[in-house]
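Let me give you the structure first, and then I'll get to my questions.
Selected chains from the complex are presented in situ; the others are not included.
Chain IDs A, B, C and D follow the sequence of writing; residue 1 opens each chain.
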C-alpha cells in the first residue's frame, strides 16, 4: 500500500513553481509520526569552513532546486518514492559560530527522528556536520562503512588549531570509532594539496582512496562493484560532497576544484 | 492572550537562515483552523504579463526575503503580529497559461480561507491576480474602497485583444462593481504612457489619481489624510505593486519605471 | 552567383559588437522579397511554459549571441551562407497570455513568408510554438518526418487542463497529422519523469525514442545513419530544444535537466 | 501631418519584448532619406577608457532597455515623437583600438547623416566619441554652447601620454574651437580628484562648472534658467554621461562615482 500522505505533491495538478519549498515537494512534517520512513532534514551550518562560507543557505537552495525533481527514473526504471513514506522535517537547530553547541543540538534532533523510526536524509551545510550524523547512527549501529564521494578527503588533523572543522571530519569519525575505514572508500579526490601526506594519511588510516583520475579509469560499474566489496555486510553511510562535481556543473560550493565530475 | 502557536519563529532561538521558508517565518498551515485570523497566501501567476514574466516565482522570493523580518517596528512602536493569529497557508492553485481557470481556482481557495475566518494577505504574482481577490471579497462586503500604490494605473481596456491582463485589472474591477472608484485612490503613477488618455480614463472612471510627482509633493502624512478622506466608512482594499518602488530598490519587477519611491 | 545583399555583414570591416542585432548579422528585411531563400524569424512566446518563463526574450538573446558566428565551418569545410540568400525577418506577431490567438497570428505570418518563397528558420520561444510552424508546413508538404532533439518528449496529453502547452506539442502534431511518427525520431530524453508511461506513450504513438544514454552509446555517426533511415524520402522538420544541451553549457532554459549534451 | 512611417512601433499591437531591438522601437533605416528629421545612431567605442571598458556594448544595451519607452510624458504633457520623423540608423563604423581612425570614420558617417537632413542623436560609447560629433557639427554651425551633465569634467590635457581620451574631450573641443566655453556649462561633478586643479582648469578655460552639491542646492528649475542664460542665442549641444546618475541607479558605467543623481 502506498502511503499517499507522505509523497511529493503531484506536479500535474500543482505546478512545480508553486507551494512552500520543501525537498522534492514532500509534505512538511516538523514532528514525524511513526509511519514516516524517511525524513529529509536540513543542517544549515557553515562555521567550520576554510574558504567560502554560505553553506548555511544550502538547505534552502537544495529545496528550491528540488522542485524540478519527478519520482520516476528512466534508466533505472524505479519510482524513487514508491511505497516509502517520506517527509521534509525542516532543519536541525544550529548555533552559528559555535560548532560544539551545534553538534549537541543537531545530535539530539537527529536522535529523536531516528527514535520515531525515520531515516534522516541530511542536506548540508559544510562537511563538518557529518560528524553529528555519524555519532547518532554509530551509537545504534556501531562503526559504519563509509562511501565518500568528494574532491577532498577531509582527513586532516586540524585547521588553524581547530579539531572540528570541515576538513577533519573523517579523521575524527575514525578516532571516535564511528566509521570503519577497513570497510570504507573515498573517491573523487583531486586538486592541489599541501603535500603527498594529504592523501597518504587517509590510506594509512585504512581507507581505500581513489583519486578522480583513478575513479574515471575504473568507471561507474566497476566502482559499484568495488563499493559493494568494501562495504560487505556492514551498515553503510553515504556522504556526498557537492564538490565531487565539477564547479562548471555545481558552482555553489566552498572550495571549488576543477576537474570534477559532470552531471 | 497571545496565540503563540500562530506567531513567527523566534529568531533568537532559530537563526533566520534556518527552517522551511514561509512568510515572515510564520507557521505553515495549509488548512487554516477557525482560530487563524490572517492567512498569508501566495498567488504564483505571470501569464497576464506584458513585458518580463517571472512573477510566478514572486511568492518564493518574498518568502525567502521575509526571513529577515522581525515583529517590532521602531518608529511606529508596534509589534506587528502581537495578539493576531497568523499563518502561511501556501499558494493558491493556478493553471499557468490560462487566466480564466486560474481565477476560478484561486477564487475558490480564497473563499474557503475566508469562510474559515481568515483574512487573506496575498503575495503575487502579476497584477491580474487582484481581480480574483476582489471578486471574493466584494461578494461578502460589496464594492470596496481601493487604495492602490503602483507605477501604473492598470485601467486599460485590453491588451493584444485580451480583457483580463495585468494592465486591465481595475477597469474590470470597476465594471464588475468590485470596487467603488468614488472612494478609491491611485498613487505613484509615472513613466511614459501612450497618450494622455492613459491617466484621464482612470479619472473619468471616478478614481482620484496622484502621479508620483504629485504624491511626492503631498508627502506621506497628507497622503494618509487624503486616503482616510477618500475611503471614509467603506471597507478598504490595499493593492501594492512592487514597481511603486524605484527599480534601484526593487529590481524584481516586470515593467520597471525609473523615478519611483525608495525603501 | 552569390547574393551579396543577403549575406551577413563582414566582421573584418564592421566589428562584431557593432550594428543592430540580427541573427548572425544578416540584413533585416521585414517583408522578404522573392529572391530571399531563408528567413530567420523570432517567435517570442512563453505563455505555455510549465516552470520558468522568460523564453519570450529568447529571440533577442539568440540574436545577441549570434554576433560571434562566422560563416565557415572548419571541420565540415562548408561556408554556411554561401550561395544562399538569407535575411532576418524580425518576429512573428504574438499575443502574450493567449496561445490560440498567437497560433493564428504566427501561422499567418509564417504562411506569408513561405508564399514569398522563403524557408522560415524559427527562433523560440517555448516549445508550444512548433505546432504553429508544423501546421503551416504540413498544409504544403503533408505530414513531415520529425527529427526532435530534446530532454523531454513533449508528447503529454495535457497540462493543468490545457491541451496546447509546451509539453503537448508533438502529441497534438500527431493527432493533427502534421508529422508522421513512423518516419520520426526523438533523441536526448532524460531526467526524472512521473512514470514509465511518459516515454512509452511516445513509442506507442509510433516514434523512435532514444534516451540521452542511448544516444550517447550510439554516437553521432550512427545516429546520423538512423535519422536518414527513419526519415527516408519524407520532407523533414528539425526541432531543437536548447535543453538538449546540459544546463552547464546552456543555462537559459525553462526546465533544466542535468546530464545533457555539451557544446 | 504625422510621418507614420518614422514612428515607434505601437506596443499595443506589437508587445514590447518583440521585434529587432532599435532605439525606442523606431524603424531601422540604415540610409536615412531626406524626410527623416532625427536619426538615432550608435557609437560603439571604448578604446579611450581609463578604467572599466565595455562601453562598446553601450548602444546594444541602450536599445534593449529602450523597448520600454512609450511616447507620452505625463508631467510635461508632451508626445516626444509626435510630428517628428525619427529612425534608428544603426551604428557608425569604428576601429576598435584606434581612436584616430575611428574619429575619421565616424565623422564621415555623421556628416553624411546631416547632409541628408537628419539630426544625429548619438548613443555611446565612451566619452571620447563626443569629439567626433562636435567636429562635424561645429563645421556647420561654428562653436557650440555645451551643456554637459557628468560626474567628471573631462577637461584634462592628457592620459598616459594620450591627447585623445575619454577624459580630455572638452579641452580638445575647446582648443579646436568646437565649443564656446563662455556659453557652456558643466554640472554634476563630484568624486575624488587628483588635485584642486582638476576643476579649476575648466573654470580657467571659461566654463561655468557646478559640482553635484552645487547643482543639488540650485535645483532643477534654477538650473534650467542658468542653462538658458549661459547658452543664450548659440546653437547648443547636450552631452549626457550616464555617470551623472548614481551607480545604484545606473551601474553600467566605466568610472562609477557615488553621490550621483537618482532616476
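We take it that contacts are C-beta pairs under 8 Å (C-beta built on N, C-alpha and C of every residue); 3 or more make two chains touch, one makes a residue touch a chain.
Predicted model only: the values in this text are computed from it and were never measured.
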Inset, instruction - Count every copy of the one sequence in the whole complex, not only the 4 placed here. - result: 6
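Operating definition for what follows: only the chains that are shown with their structure count from here on.
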Inset, instruction - Mind listing the chains that sit against chain A and also against chain B? - result: C
Legend entry - Label of the chain whose CA centroid is most distant from the centroid of chain A: D
Inset, instruction - Can you check how far apart chain A and chain D are, centre to centre, with Cα atoms defining each centre and the answer in Å? - result: 56
Legend entry - Sequence positions of chain C contacting 2 or more other chains: 50, 52, 56-57, 94, 96, 159-160
Legend entry - Arrangement of touching chains [line / ring / star / complete / other]: other
Legend entry - All touching chain pairs, where touch follows the definition stated at the start: A-B, A-C, B-C, B-D, C-D
Inset, instruction - Enumerate the contact residues on chain B facing chain D in the complex. - result: 50-52, 159-160, 189-196, 198-199, 211, 213, 246-248, 255-260
Legend entry - Residues of chain C defined as touching chain B within the complex: 46-50, 52-54, 56-57, 94-99, 101, 159-162, 165
Legend entry - Contact footprint of chain B on chain A as seen in their complex: 13-15, 17-22, 28, 42, 44, 56-57, 59-60, 63-64, 88, 90-91, 93-94, 96
